[in-house]
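Note that one protein chain is taken out, while the other chains of the complex remain in position.
For reference, chains read A and B in written order, and residue numbers begin at 1 within each chain.
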């Protein structure tokens, strides 16, 4: 019913192009994250969806109706702002009631004193009060209803902003980095709560964040944006395991994916002169880049593909990340190890590393994924 | 051994450091404190005491006259005119200069960078020496060769003559402004507004820039369609503290009007004392005529008004602070 259709939207701010033709379809009830580094255009895209900015070209449709020319107030969307944007002079209850008052009551009914005397206004006010207390119950902020935003903690304000968004029944919720002003602990907790809220409301959520962890943990689909474009829009596991672009692979995942150069000499693939796969037959460039997640690397003593010295260790308890400076050119790769392997890792220790070819992602020099080459490489290795 | 020494040392030096800090504190604050008492507090007490006497400078003694000075203030028609003139001025200048200041600020703010030129222009009267500008205005308002009446005369013979003011002016001459008891106080008010609204505008502009932009977006998302609704929901509440302050400071400044009146009418405060404001009365009675008792009584009333206003402001702000 309220699916969202964004078609080749561009946005120019003066001379600079902030969005370069973004197309995105959001299904009804979907939780979609727009993630990317700052300045990638994700907030601009959200504000264009909201109607706070107009696109230079392109269209926005909600539920099949073109809303590109409609102003924000008429689009039936609600938004949670980074700074929460609560009206400081209104109590929590009044803040939550504002969207209902603006939409359901006439200007006359809203008049401060006179409005209260109209019977219709009183009936309306009753309905609104009920809606407000319902929203407050969902978010567990009922005890705060009489306070003003200035008397609330960051987390509480965040809930009030959520309450103001969900008090009416919008076509979609737009959330602009709603967790970025919270401390780390609260962020994790609120993350869960927003995801649960989404499941409960079954509503469309469009969530802008620069934090890949938020995107990974909450979304049905993630749209990774860079330089004003959506590089890839897919479920989190696909984004992580099967990225289309080296920039996506590098942006998602912590620690960062390891990138190593791969060379093709005829039918032989090599990395730092170590043969990865002979009898390689595929139409691929001579120079490629290989992406390896830290967990794809494993320690080995027999026939290691890579060798190097441990230069830095991070023990996170459940896992250990080791940075290894490769002997071949000194570049560092990160390896994930389990605590049981702790004894074989120590600063300065020489280690051998190996990996499975089917966990390798190949990219061309421009960063585009080379899936055919990967398949060919894996097959060649199996044949050998 | 070492540990004991250390703890002993801290126990001894702590109060010592406190003592030293206290001594320095008093040392640094004393000059200001002394001056504050001598220059601000003692004169108030002095004025309070003198307002019950018939003291004059040069006289060796004085007599206590009780409330006689205050009684006179409320009985004589001169002082009635003083109160009328002062309150007319305050009640006219404050709302209009605050309103114009707010209006100008909203317009200038909505224009962005181009608006800065207006900000500069409107602020010029605040910077200019008021006395000089009062004299300039006096020339502008000169009945025969002043720019104002010359401009008005240009309307003669046009359709504007339909308006009674122009019809009368063209037939019998335009007002002589400063010499006319019906116009004098209003001209002074006009100059007060002319001089003060730019200051208010700048204060409002400062208030406007501190309004978080996301609040306007939130209001838009919440369905506030018209500019008026957004003003009601976001701008006006955000300007609340600024408004309280602007009104108070405008009141205090309006109460203190003196330069224009002394420049226009060095003797006596306007035609038929129609612009005989309190500061001028203090100056004339207390200093020129050496009637210190009555001058002090006016001073005390004046202080009462001003402090009352400021206290109301503080109270309003305190209430608003708890957002």
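One rule holds for everything that comes next: a contact is a pair of C-beta atoms (placed from the backbone, for glycine too) under 8 Å apart; a residue touches a chain by one contact, two chains touch by 3 or more.
Just so it is clear, contacts and distances are computed from a predicted model.
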{"item": "Hidden subunit of the complex - UniProt protein name among \"PH regulation protein F\", \"L-arabinose transport system permease protein AraQ\", \"Membrane protein\" or \"NADH-quinone oxidoreductase subunit I\"", "value": "\"L-arabinose transport system permease protein AraQ\""}
{"item": "Omitted chain's touching partners, listed by label", "value": "B"}
{"item": "Touch with the omitted chain, as defined above, among B:52, B:79 or B:122", "value": "B:122"}
{"item": "Hidden-chain contact residue, picked from the options B:155, B:252 or B:316", "value": "B:252"}
{"item": "Candidates B:69, B:86 or B:242 - the one touching the absent chain", "value": "B:242"}
{"item": "Contact footprint on subunit B, counting only the chain that is left out", "value": "18, 21-29, 31-33, 35-36, 39-44, 46-47, 50, 57, 100, 104, 107-108, 110-111, 114-115, 118-133, 135-137, 139-140, 145, 147, 150, 194, 198-199, 202-203, 206, 242, 245-246, 249, 252, 256, 258-259, 262-263, 266, 279, 282-283, 286-287, 292, 295-296, 299, 302-303, 306-307, 310-311"}
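Definition applied: only the chains that are shown with their structure count from here on.
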{"item": "Between subunit B and subunit A, distance of the C-alpha-averaged centres to the nearest whole Å", "value": "55"}
{"item": "Interfacial residue positions of subunit B with respect to subunit A in the complex", "value": "212, 214-215, 217-225, 229, 233-234, 237-238, 240, 320, 322-323"}
{"item": "Parts of subunit A lying in touch with subunit B, wherever the complex brings them together", "value": "47, 50-52, 71-74, 77-79, 81-83, 85-90, 98-99, 102-103, 107, 148-151, 164"}
